[in-house]
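Let me give you the structure first, and then I'll get to my questions.
Apart from one protein chain that is not included, each protein chain of the complex appears where it belongs.
Chain lettering (A, B and C) follows the sequence in which the chains are written, and residue indices restart at 1 in each chain.
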Amino acid sequence: MSEGHEFHGEPLLRVENLGIAAGSTPLVSELSFSMAAGERIGLIGESGSGKSLTATALLGLLPEELALTGSAHLRGFAPELFTAGDKAMRGLRGDEISMVFQEPLSALNPLMKVGAQVAEVMLVHRTVPTRAAAQRRAVELLASVKIPDPAQAAGAYPHQLSGGQRQRVMIAMALANDPQLLLADEPTTALDVTVQSQVLELISAQVRERGTGLLFITHDLAVVANMCTRVLVLNKGRLVESGDIDTIFTAPAHPYTRALLAASDISATDARGRLFTVDTAAGYVPPALRTEVAKEPAAGAPERSVRPAGDGLITATNLGRTYHRARIRAFGPRPVVKALDGVGFSIAAGERVGIVGESGSGKTTLLRILAGLDAPSTGSAVVAGTEVAGASEADLAPLRRQLQIVFQDPMGSLDPRMKVADIIAEPLLVPGHKLDARGREAAVHRMLGLVGLEPESASRYPHQFSGGQRQRISIARALVNRPSILVADEPVSALDVSVRAQVLNLIADLVDEYALTLLMVSHDLSVVRHLCDRVIVMKDGRIVETGDTEQIYNNPAHPYTAQLVASSLELAEELAPNP
Amino acid sequence: MRNARRTPALLAGAAIVALIAAAALLSFVFTPFDPLQVNAPARLQGPSLQHWLGTDNLGRDLLSRILVGARITLLVGVVSVGIAVLIGTPVGIWAGMKRGAVEELTMRGADILLAFPALLLAIMFAAIYGASTVSAMAAIGLASVPGFARVARAGTLQVMNAEYVLAARAAAQRPVRIAARHVLPNITGMLLIQCSVTFALAVLAEAALSFLGLGTPPPVPSWGRMLQESQQYWGTFPAMAIWPGLAIALAVMGFNLLGDGLRDWLDPKLGRGKA
Amino acid sequence: MQAILTARRGRRGARLAAVLAALLMLAACSAGSTGGAPADKDKLVVALTGEPVNLDFTTTAGAAIPQAMMANVYEGLVTLDQTGAIRPLLATQWETSNMNKSYTFTLVEGATFSNGAAFDAEDVKFSIERVKSAAWLNGLKSKMDDVEEVVVNSPTSVTVNLARPSQAWLYSMTTLVGAMFDPSGVDDLANNPVGTGPYKLASWARGESINLEARPDYWGAAPGIKDVSLRYFADAIATTNALSSGDVDVIYNMQAPELLSSFESNPAYQVIEGTSNGEVILSMNNKAKPFNDKRVRQAVLYAIDRKTVRDTAWNGLGTLVGGPVPPTDPYYEDLNDRYPFDPAKARALLKEAGAQDLKITFTVPTRPYATAVSEIVQSQLRDVGIDAKIQSAEFPAVWLDTVFTRHDYQMSVILAVEARDLLTMFNNPNYYIGYDNSKIKDEAAAADASDEATYVEGMKNVVRTIVEDAPVDTLFIFPNISVAKAGISGLGANSVTEALNLAPIAWS
Partner (left out) sequence: MLVRIAGNLARFVLSLLAATLAVFALMRVLPGDPAAIAAGENATPEVVAGLARQFGTDRPLPVQYWDWFSGLWRGDFGVSYVTRTDISPLVADKVQVSLILVTLAMALALALAIPAGTIAAVRHNRPSGAVISAASQLGIAIPGFLLGIVLVSFFALRLGWLPANGWVAPGVDFAGFASRLVLPVIALAGVQSAILVRYVRSAVLEVMHEDYLRTARAKGLSPLGALVRHGLRNAAIPVLTVTSVQFSALIIGAVVIERVFVIPGLGSMLLSAVANRDLLTVQSVVMVLVALTLVVNLLVDVLYTIVDPRIRAAAQGER
């Protein structure tokens, strides 16, 4: 495979035949690449592809029980990285090579002020003469990563900062000693969309300014397209393809790359209006080559008749919900949190509505109240003729028959100690249900077939399935009772892209087939845009805007909505020829 | 997959516990001598072919008494743990599922009960009902209730927040059914660990009570009692103290190891491996 | 900040370790000086088990208070010597008249109370009448029931008139009911005892020790040691440990004979074995089944090998007597042959009484001797087919409540420490033993009213009658064991009164 790249002089980083194995199981094998100074390389792959391990290996922090082979050389550092002792590597870490991690909250010491944490990296490498100088420099660095009021922020603890600010602190820390190489491991995955774009911009600006080499690890192709010049595609520990962004994303040579690309591009649909999956990727045309501008994703989709909003199937009025958090100390009082505040809307039968918002916006709380799983503190919500507010479990019985729910975490939503058959049959066991054991078995098998799982799956346990398969089981359970309303809470956000498309297609198919009213919560605007007719945008427990999907996307009325739309990276847009 | 070989503590603990259980069961059908038979001429004898572990100050066979003592140890452990499980678990699950004032009140109550450790309760009970195995068991059991209530509540909260319980509720499952089908099976592991640890504590508490003369009354050969009786012979005939001392230490260690082993075994973090 | 905090934690630990190490060394040095010869011949530390709850025996029962107070802080008109004979104390002499119905005492001159008040005949009248008043709440006050009046003849002479003739009354005057009080010194007897004795209370560290100091103004011979500390321990092992490490000088009334061996072979210590008037009694409820049948009771006596009981439970110490009378009592005689160890006979008697496979409850107080004895007794009873289930009762509270007060028991074992308690135990059908006293009542009264020689003969008869009926099994007479450092003299070997008489003790 040709590198397709000319290096001027010595490369910044040269990795040859990197192999990582746990015992006899290879996790990464035969990975070779090199990076020029200041180059920005994206390392993409799905979970389990070995991309994070690669970064950890370069830093010399692989867990002891993993075996490491191959070699890596960093410019200006004589010893080979993988065989250099910990002492030598310590000199490099934080100084020549530094890293930004995925989850900034857990990556920062909760008991130490952030200024001190930034200063520490300079003190360790003695790049500043005194503690005071380190503190000053830390404040400067916090300013350079655009944290408002950096002096005050330096004296704050991590929990007092927002997620985006924390990640900025991590970046400041990583760049404090002007490293040659920055490893960024999914640095924005844990962040909200609006914050994600800002942080990406920051990283991009900083490395360009400093001429730092960037190895950017992500599962998100849109992000790579936004950040990097070159990309390495990893699949199951092997490099399947590498090359310039333009080449790879327009003419993927490897079927896997093509499939990944197709599945990631939520704006592209096949003839049935369904997303491309691994199986249908052959028919996928990368956006850059598409003749029509990718602004009409709905064009291919079958026409859906949006019913006029007559009498609402779901009507919420002035909903509010306050929580008491768990007591932390034996004699302390319990903190109070306001999750919902004056929320009202109406949804007609047959509508597909998406609720969009960032973490903490109250969208999940709202959904749980509508599903009768949580009680509102104020207001009322009538769902399928049942008043949820103040209802007893018995009052909710009709609602339970009408409404079912699919959750985000495909592992957590299935009881690990129950067989799949029992899980799917659970809604059939309610009092008053007339189905006998044989009837239930038949229903389970019918549902398994419907969601595309083998009949043998019935006797297995959840942990024997992949994430996508588990989500199918969840869907099967939700629909076994033939509800009229399906509520989905981030149903694909925990899934790999290639699986995500399949599950979204499945939901779309079933919604059509059962003529369901769909209410879906997501932080991912593209997912909502693909599935829903109408969008409710939430922020801090309130509804900021609601309206027709396309209208909201194209002409957002509220500035927050506008920011949200502008921040979300879509592959098609990232790859579209720059205007 | 879970592999018992990865948790040697579990195997060791289970082996020791099985050994004690075997000794206790054996004592029902066979002991070398009558453990209560006083034999004055044969007092304070060292180990011999006849008396494998020797005899005590009244000439009773130490091996027989150790075997029967295992029975008392298990009895105390099983009953006190049983009391704690039967009261603590439902209360904890109830508090975790009901939340609100119920949770606040029961957990407050548990906190206050926690301020009465087993030994203190046992001393009070001994004062009230007289020293007996029953009052010792009741005190140890009652004192262990808050531990179980807390574990059960914490586990229940965790399970109740799991989406599969929300799914079950969305499927109109009644609370009792959710408790039985989802909560209980999923907190059983934690409860087992707690049982094991409480068992070890019960053995120690019974020994301490017997030492204070507030535990098992004579002539029943509880290990703690035997240790207490041996006190006068520390200088002259240490064997009388060594055997019950070893038995207690072994039992406590066995149950602690079992608890540790269970914890490792059930811990998803370790089970998943390092990949 | 972070680094400082953690470093400080480390340093704190190190400092603590250093302090503890220093403590250990210091302790090792200081401990080296203890043991061996006493530093101060004016000081004595006596180890005892069972601390008194207060110092007022007029309202509080139990042996611990008179043990510490009588003979030391309080004195009576008369006292007992080591052989059990009545000797003068605050009375220099006494005369009886009217067939033992009237006692006239001549008092010592110059005796004072520790509060400075002089002792005279008015105090005697006050003290004896006070026993009969509501101020005394101790059950032993009934010993003064026979007193009709106390007449002050002169400051040094007093006459006590009894309702009926009594030999035993004078003996009672040697016990705590005969203690002399000052009318101005009875306000706070629980904490502030005032007596005429050689010692007064210096301080009382509750839970630790009672400290006595010799009175310089004592009327009699000055005691051998100035400062005596009675230190209280929870059990016998703690006392021997303390003696071994030199913290105490004497262990009095030691309760663990097994622990004697290490002291017996060591010349630095002396082991003193004496007798006491405490009988270890296997009591049976004579009013309740199955022990309301004399044959069953006799069977128990035949079934128990008292020698083995004593040898095993109490390491061979103590005296076998066969009847409820200690050898120091005037009417003692050896009755060991009445019920020899004979299991066959026991079984036969049980069969005759139709009481085979008897199941009984054996209520055992939580005292070392009782526990030790009960297990052997249980084993021996089992050999003749009596299945005794041991139920332990906390002593004193639970035992007193269930056995003594409510008579809710079948069999028990107790050390009866009260001196000359034969009639207390058996001449009262409402006593917890429930012995039918119709056969001995008159003879006992007659004996008490007669002269000395007749009294002894009459009482011996009473004892034989009682033993024949086997209301209890007297297992052995409790030995009075003391261990002292070699240099100590004057410690009374026998415990004939309830008091531990400290005055004769001295360092040689």
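Note that contacts are C-beta pairs under 8 Å (C-beta built on N, C-alpha and C of every residue); 3 or more make two chains touch, one makes a residue touch a chain.
Please read all numbers here as calculations on a predicted model, not as lab measurements.
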item: Displayed chains contacted by the hidden chain, counting the whole assembly; value: A, B, C
item: Selected residue (touches chain absent from view) among C:Ala61, C:Met99 or C:Ala268; value: C:Ala61
item: Touch criterion as defined above, residue of B:Ala15, B:Leu86 or B:Ile112 at the omitted chain; value: B:Ile112
item: Per the touch definition above, residue among B:Ala14, B:Ile87 or B:Leu250 touching the missing chain; value: B:Leu250
item: Per the touch definition above, residue among B:Val102, B:Ile123, B:Leu192 or B:Leu266 touching the missing chain; value: B:Ile123
item: Missing-partner contacts on subunit C, residue numbers; value: 2-3, 5-6, 9-10, 12-14, 16-17, 20, 23-24, 26-32, 34-35, 51, 53-54, 56, 59-62, 134, 137-140, 142, 190-191, 205-208, 231, 233-234, 238, 241-242, 244-247, 394-398, 400-401, 404-405
item: Contact footprint on subunit B, counting only the chain that is left out; value: 108-109, 111-112, 114-120, 123-124, 126-128, 200, 204, 207-208, 211-212, 224, 227, 231, 234-235, 245, 248-253, 256-257
item: Touching residues on subunit A - with respect to the absent chain; value: 59, 61, 86-87, 90-95, 98-99, 101, 103, 106-112, 120-121, 124-125, 157, 159-160, 170, 173, 325, 328-336
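Just so it is clear, only the chains that are shown with their structure count from here on.
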item: Centrality ranking, top chain (CA atoms only); value: B
item: Geometric centre distance via CA averages, subunit C-subunit B, whole Å; value: 42
item: Between subunit A and subunit B, centroid-to-centroid distance (C-alpha), Å; value: 47
item: List of subunit B residues in touch with subunit C within their complex; value: 36-38, 40, 43, 57-59, 126-127, 130-132, 213, 217-219, 231-233, 235-236
item: Subunit A contact footprint on subunit B (complex, rising order); value: 111, 157, 162-164, 166-175, 177, 181-182, 185-186, 273-275
item: For the subunit A and subunit B complex, residues of the former touching the latter; value: 22, 25, 27, 63, 65-66, 326, 330, 368, 371-373, 393, 396-397, 400-401, 403-405, 407-409, 412-418, 423, 426-427, 429-431, 474, 477-478, 481
